[in-house]
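This is the structure I have questions about; it appears just below.
For this view, one protein chain was removed and the others were kept in their places.
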């Protein structure tokens, strides 16, 4: 049964989408969005690994014996918050880039860089 | 479920909306996969804050995306090769949900079976987060703190004095425009704050904890800042105070570790904090979650305030420019779109 | 019954997503987003009952709050974005 692996395929698909956006789009904010998708794919990967059939959420309760693996949850929980913090940092950088270059398209920035280099 | 992600490759500001939906969607995905705590965090972060931050950034950087110039074929090729290799790699992976997978064999059983005796907290995620892997979490909090500092250094502005009269008139107008929303939010905000506290301290027993509570707390204050203006919010939550809180949270976390170090055990080993090991663990987790909550909330607020502050400064500059333009050219004010802008300018002109 | 409700909500979510993607104006998108949020709240609460652990309604609560906050936020920010566009696009008539 190869179909039992479908969760990984979903993850890979998401990852490909995110990766594609990061590579192919020139807009820096778009790139950040792509990064976020990429990130989420990794999150889903971890969480789906931690899932157990017939298991329930890892909060101890009466009458339940099978729980999902709590370890990936912990890792991802912190990773999400760290992810937003780093995304915010990236956005801040983008804003500064916009202020100094007047554009957030990759090519235009490169052209401007070229021009300044040529001048000097 | 995942189809949405594919369509998201569209351009424009709609991307942000779709990011929000995507966040909600992935959060419900996490609920289905039993990861309640993660869903909690993702809901608060992915759907709320990140969308807002991106919006704030977009308003500063412009909305449209330039059409692509280089061919995406190469990129597609690279992506597909990577994806194909990854899928090939997954063929050896254990099946989805199988109990025999190696992930479930090693550390997890111990957490599941023993954490009740050792830590005494029903929520295993909390106990792992704050007790077994506390050192790791300390690092994460430090990363968040650093990111906050980074944003601060990138976007913070020198203190500026704005004419108060302009503020007041703006406020009046905003008040008229957002009357209903404001009143409803004003009644809601205390409950949101209360709920954040509930999440903070109930994290031992149900889903929740410092990270989530921090984000929710920050969200409430962000709501306030959005509706009542940044300056009003800043008057309530002073910038330096927030920075102080962020630092204090991290310090609290670290100092708990130092206390246990001085008591003769390992760093962040809470057993010695009280006479009874389990009580000590409780105390330690409580303090640490408090530290985490403080830092996260404060950093989120810092980030948001700086973004919005930057934006408002830009807008002010724009308005200033356009008024000067108006004055010099005696233009009839054609480009005034709404009464709000109109009035602020009027006031501006009077001020000059 | 619960299953039927879940399916219905999933269908509605799908419709909302379509509107969000097609939506001609920004406000359509926001509307779809709002609707999607509400539906997510319902979905989560029903899922909690389906999985037999209805204690997890906290999450639904958070969703409701966050949904509201983000809608308001989007509206606040969209104001200025719209300005930029209209300045170039149309100088037809300002209200009042």
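Letters A, B and C name the chains as they come in the text, with residue numbers starting at 1 for each one.
Please note the rule applied: a contact is a pair of C-beta atoms (placed from the backbone, for glycine too) under 8 Å apart; a residue touches a chain by one contact, two chains touch by 3 or more.
The definition used in the following text is that contacts and distances are computed from a predicted model.
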| item | value |
| --- | --- |
| Protein that the absent chain corresponds to, by UniProt name, given "ABC transporter permease subunit", "Peptide/nickel transport system substrate-binding protein", "Monovalent cation/H(+) antiporter subunit G" or "N-methylglutamate dehydrogenase subunit C" | "Monovalent cation/H(+) antiporter subunit G" |
| Chains in view that touch the one left out, judged over the entire complex | B, C |
| Contact residue for the chain not shown (choose from B:184, B:230, B:248 or B:278) | B:184 |
| Touch list for chain C against the chain that is not drawn | 1-2, 4-5, 8-9, 11-12, 15-16, 18-19, 25, 27-28, 30-32, 34-35, 38-39, 41-42, 45-46, 49, 54-55, 57-58, 60-61, 64-65, 67-68, 71-72, 75, 78-79, 82, 86, 95 |
| For chain B, the residues touching the chain missing from this view | 177-178, 180-181, 184-185, 187-188, 337-338 |
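Note that in this section only the chains that are shown with their structure count from here on.
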| item | value |
| --- | --- |
| Pair exhibiting more inter-chain C-beta contacts, A-B or B-C | A-B |
| Geometric centre distance via CA averages, chain B-chain A, whole Å | 15 |
| Residues of chain B engaged with two or more neighbouring chains | 16, 36, 56, 58, 62, 206-207 |
| In chain C, residues with contacts to at least two other chains | 55-56 |
| Chain C to chain A touching residues, read off their complex | 51-53, 55-56 |
| Of all residues in chain C, those that touch chain B in their complex | 17, 20-21, 23, 26, 29-30, 32-33, 36-37, 40, 43-44, 47, 55-56, 58-59, 61-63, 65-70, 72-74, 76-78, 80-81, 83-87, 91, 94-96 |
| Chain B - residues contacting chain A, complex | 2, 5-6, 8-9, 11, 15-16, 19, 22, 26, 29-30, 33-38, 41-42, 45-46, 49-50, 53-54, 56-58, 60-62, 65-66, 68-70, 72, 75-76, 78-80, 82-83, 86-87, 90-91, 93, 95-99, 101, 103-104, 107-108, 111-112, 115-116, 122-125, 128-129, 133, 136-137, 140, 143-144, 147-148, 150-151, 154-155, 205-207, 209, 211, 214-215, 296, 299-300, 303, 306-307, 310 |
